[in-house]
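Got a structure here, written out as structure tokens. Questions coming.
One protein chain omitted, others in place.
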Amino acid sequence: MTNSMSNLVKILESFNPFVEEIDEKEIKITVSPDKVVAVLETLKANGYSHLSLMTCVDWIDDNQLELVYILFSWEDGGKFLVSTRIDRSNPKFVTVKELWPVARFYEREIHEFFGVEFEGNDDMKPLFLELWDERPPLRKDFDPRDYSRKKFPDREYEKDVIKEAKIFRGEING
Amino acid sequence: MVAAYKALFNLVVAFFLVLSLEGIGRKITARIQRRIGPPWYQNFIDLFKALSKHPFSNGWIFDFGVLMALGGTMATAMVIPMGSAFWTPFPNSDNFFVIMYLFAVGALGMAMGMVGSGNPWSSIGVSRALTQMLGYELPYLIVISSTIFHYKTASIHKLIEMQRGGWNLLVMPLGGIIAFVSLMGMLGKKPFDIATAPAEIASGPMTELSGKYMGLLHIMHVFAIFVEISLFVDIFLGGGNFGWYLVKFIVVWVLAVMISSVLPRFRIEQMIKFYWGVPLGLAFLNALFVLLGWTL
Amino acid sequence: MAMQELPKKDFFAPLKAWKFLGKRPVTIEVPNKVKREASDRYRGFHINDWSKCIGCGTCSKICPTDAITMVEVPGLVRDHGKLPQRPVIDYGRCSFCALCVDICTTGSLQMTREYIHVSDDAEDYVYMPTEKGLNAKRGLYEHGKAPLGWIKDENSDILDLVRVKMPMEEPEVRVKSFIEIVKGYSKEQAQQEAARCVGCGICTYTCPEHMDIPQYIESIYKGDLEEGLRWLYRTNPLSMVCGRVCTHRCESSCSVGVRGEPVAIRWLKRYIIDNVPFEEYDRILNIRPEKKGKSVGIIGSGPAGLSAAYFLSTMGYDVTIYEANARPGGVMRYGIPRYRLPDEALDKDIAFIEALGVKILVNTKVGQEIGFDEIAKKHDAVFISTGFGLGRSTRVPGTDHPNVKQALPMLKMIRDYLRGDGPKPPVPRKLIVIGGGNVAMDISRSMARLQTMEYGEVNVHTLSLERSFEEMPADMDEIEEALEEGVEFHPGWGPIEIVIEDDEVKGARFKKCLRVFDENHRFNPQFDENNQIFIEADMVIEAIGQAPDYSYLPQELQEKLEFVRGRIKTNEYNQTAIEWLFAGGDIVHGPDIIHGVADGYAAAKGIDMYLSKK
Amino acid sequence: MKERTIWEQIADSFRSRSIWMLHYCTGCGAMELPPTMTARFDMERFGIAPMATPRQADILLITGYLNTKTLRRVIYTYEQMADPKYVIGFGSCTINGGIYFDSYSTINRLDYYIPVDVYIAGCMPRPEAILEAFNYLMEKIRKGEADGWKRYRENYDWYKQNQIRSLGEVYVHDEFHE
Partner (left out) sequence: MGEVKLFFGPNHPGMHGNFSVHMYVEGDVVKRARPLPGFLHRGFEKLMERRYWYSNIALIPRICVPEPDINEACYAMGVEKIAKLEVPERAQWIRMIVLELARIANHLMAVGGIGGPIGLYTAPQWGTADRDRILDIFEALSGARVYHMYIVIGGVRKNLTPRIEDMIWKTMDYIESRLPDYENLIFKNRILHSRLKGRLILTREQALEMGVTGVGLRATGVEYDVRKVDPYLFYDKVDFEVPTATDGDAFSRVYLKFKEIPQSIKIIRQALEKMPQGDKVNVPVSKGSALRRIVPKGMAYVHIESARGEYGFFVVSDGKNKPYRVAVRGASYPQGLYGIEKYLPGTRIEDVPIWLATMDVCAPEIDR
């Protein structure tokens, strides 16, 4: 952990974070959902102003969705993974589009793929999919293979491959 | 009767000459781009193929527009003198202004038909094409006017004859260069191919054209090129007998192709600014010189 | 910091591009004038060497596109370590990643440099690769002439060829006592070893008992030992024993072993048993059969007997085992030395079988304590698995001396002694063992241990007819371990006589063996009479094979039974010519424990069929 | 197959030597199109040129996988093209789904929705293979065997029904919330 990062972690201690060090320049901070925005604001004010990625992980066994905000500082090259867990059966969270305008699209994407509602972000039209008629596809209980079988038929070959192979090998004459 | 044969011959020459030259132009561009390029007769194949396809029509305005464009341009091509008085089908009506008016019929027909297709890209393309016309026509007409003023005739074969002593290009080099720049615009060569800029507005006016319509418009385009370059050769390069005329025609075309292959295109408003800037000023200067009699 | 100067405008600079008008174009005139060959690592269409391919299907498992399916080819034989199936590749799926080539267990699947295949018929895109490769339409090469492209090398290989090292006692330590040599895998080691398995299932076909090997290995890999135990007990009630002393024929056919070391299947099996507490067995396996009210008698509590007892009792039969010795287990109890199979291991397996309600009557020698007829009368069916209890002798001069011993009685004696059941066996200072099989190894190493315990040094000479370690029937690791422990081997010598002076064994003389088998692969040794050696010894132990003892069978039954080379002939359900009499184990198939278990399983099925019909 | 008139034969021979392809990158196979089009392989040698709009194009290149969203546009595009028109399927994805066989958003076989004249094996096909495919298509056109467009007309109902099955509806919406 670099000096500036450990200082920041100290500042963040008031939010009761669970801190994990992934490597020297990458720290994961897990906080409760109500403190996420405050943590993000603090980090943004302290140089971690670049939102590299905002994403979601479906922990189906815990019935939780984990939201991860990855912040990067162009000054000292450190990364903070701010993470929180929300209820999977009724996923709701607040938007951070005021902090990072591009988060609007990340939220739109997460809404589409995980079904999370973001309060304050009303632009929730599907971004990538058209006329989607199933549960959000990146949830763990969605099986794409089944869906694909149902909607997009596979080709069924009729050729006798064994006979062809035997002809190639000279075992039988074709 | 002879005039009719000559006019038909005009069309035949225009058709084969320009289509071959287009192919050669593609070959030259290809060489500059470090590749081999299509065979020189590729454009004939393209044209016949287009004519063989089963097209879509977008209503009678569209059909009529395409026919009008083709008809107008063909008519223009028929009256163009090919370098000498002998190869002038209609010696009495090869007046520059007649040609300009006839030519406008074709352009209008195209605009009408393309707007009739109802595609937004076509409409944008047509509006661009008309704007572009405004751009290059102004300096061009001023230069041509000063030429007409200088030689005191608007008949093209007479202009050719009067250049026996020296090419008009050498008489008024400034005017010649500006006319060439305008010619680039007329031919739709880069940097002035704004009307059909593929990366911006699909293929502009032609967006909705398919099959035969595409072929017909290609033929119209062939005759238009013939008219435009012939005018330049006749008015500024002094025509010449048929052979010389062909050589000059080819040189002008190749030069245009070569310049075109190393330049990107303007934006539409830049093009207007460009034409109405230096070329227009120089055209006026040229007119002034002609008025003052300061020609070479 | 590198702030860039932006370039200035230059009217004529672009015109410099005109210079290319006079230069040659860079165009490569494919496909008409030039045929462009791909690079030598190119990942083109597949070829598959059918003589090398074993049909393991690993390629189809790794394939990220599900392009490879294994298709059974009629006409291919299911051989040791080979499945009669070959991959079929769908070029409507393939992404040309070459992972199938990299993981191929045999290296038979490779890629060519052919990359053009153009057709209007989608059926042309499915194909079973052969040595000639794809008959590419409009391809660069003639069919079968495409050069090789992507080939696996050490870096791209994604199969793990090196076994996880099994922790073992050092030779200096282990030779001093009879403690178990192999310590067993830890959890991490077992999972790592299980991860090497590709789950092809070739071993299942090779295993006489057709155990669900890939399944229980996968259970270990997933860390679910209870599931693993269930898989084991589905086919093998003696897993504890087999996990230690099985001849592991499965490993010889393992597809990973084609190019590297096979997966340690035996030790993984042992890992499951070692790590599931015995008290949990009942809950995990949950065997609650419906009683059928019929009973079966089993003579002999060796592997076959115990196995048959287990399967019969899971089917709901009442089973009674008659055992001549004081403890059940047969060869497992009295033959295999303790350092390989401790009593506790065997006890665990037997205890579970007993817990199912199997009665084991020890010290009940059929023909002495109880008559065969009586058993036949008492039970609805009888299964005999009495094994090969008699030793064979070389019958050279001097073998009738009391210090010329048979291996099996000696081994029994040693085990009884170690258990505290019997007297101490005689320990010679110098010993000759004749034989090259596993029994010879067992006795050599047992005696080496006794010698170390007694005198602090090893002096055992083991001589065999076979002329090299590879030819010897004993397992290679047994031989290696014996060497480590100080046993001296003399392969390729046949005995002439035991030298006896003053009624004491002084040693034995041997002659060079030139060959063991003749052209017809029959046992017919030839010797070089001039090449002889003499080895000193106080004792000679013969371990050249065993023979069965059928004396307990009544004469009229023996006449009805068919014998082939001393073994009883049975059908596939181990039924003899007498329909209520079933037989298994060494007296039917031999020569190892797993065959015995398999016989027990087959016989149980046969008995069930016979009894349910009755 | 019906006998072609002499005019059709002549037309086919012209069609085979002037193939205008629609400049539309539907999938990753489009990455090998720039090299094919440009100086290194220069497909203009065979009279193949990119065209900006479907109206002018003769050939539709389905360069790899198609997801449902693109498939809608492809069907639109294909129907906008003037007959005779041809389709080349690039790579594994158009034949049987390719590496995306289990994806929830990509189709598995192209000829279920529009007729395909030539398939190219490879993932993605190299420029040489693409040119070979073009040559093959030219031969087919010359012989009058490239009749995908006729099949589409004849089996229109079948194709439409398949399209509806996989897509739900073929209509294209715009992105403004209006």
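Assorted remarks:
To keep things simple, chains are lettered A, B, C and D as they appear, and every chain counts its residues starting from 1.
By our rule, a contact is a pair of C-beta atoms (placed from the backbone, for glycine too) under 8 Å apart; a residue touches a chain by one contact, two chains touch by 3 or more.
On a predicted model such as this, the values are computed, not experimentally measured, just so you know.
In the full complex, the chain left out of view touches A, B, C, D. Residue in contact with the omitted chain (choice from B:Leu11, B:Met112, B:Met133 or B:Leu263): B:Leu263. Taking the complete complex into account, D:Met124 is the one of D:Met124, D:Ile141 or D:Leu167 that touches the chain left out.
Counting the whole complex, the residues of subunit C in touch with the unshown chain are 1-4, 6-11, 13-14, 16-17, 26, 38-43, 58, 61-65, 95-99, 102-103, 149-150, 153-156, 158-160, 164, 192-199, 221, 256. Touching residues on subunit A toward the chain that is not drawn are 22-23, 25-26, 28, 49-53, 55-58, 68, 70, 72, 74-75, 77-79, 81, 100-102, 104-105, 113, 126-130, 137-138, 140, 142, 144-145. Think of the hidden chain as still there; on subunit B it touches residues 29, 32-35, 120-121, 123-124, 190-191, 193, 197-202, 261-270.
Keep this in mind: only the chains that are shown with their structure count from here on.
One finds 58 Å separating the Cα centroids of subunit A and subunit B.
Multi-chain contact residues of subunit A (touching two or more other chains) are listed as 155.
Shared interface positions of subunit B, defined as residues touching 2 or more other chains, are 30, 33-36.
If you sketch which chains touch which, the pattern fits none of the simple shapes: not an open path, not a single ring, not a star, and not all-to-all.
By the touch criterion stated above, subunit C contacts subunit A in their complex at residues 50, 71, 73-75, 86, 88, 90, 92, 122-123, 126-132, 135, 143-144. Interface of subunit D with subunit C (complex): residues 39-42, 45, 92, 94-99, 101-102, 109, 111, 116-123, 125-129, 131-133, 135-136, 140. Contact residues of subunit B toward subunit C in the complex are 28, 30-36, 258, 261-263.
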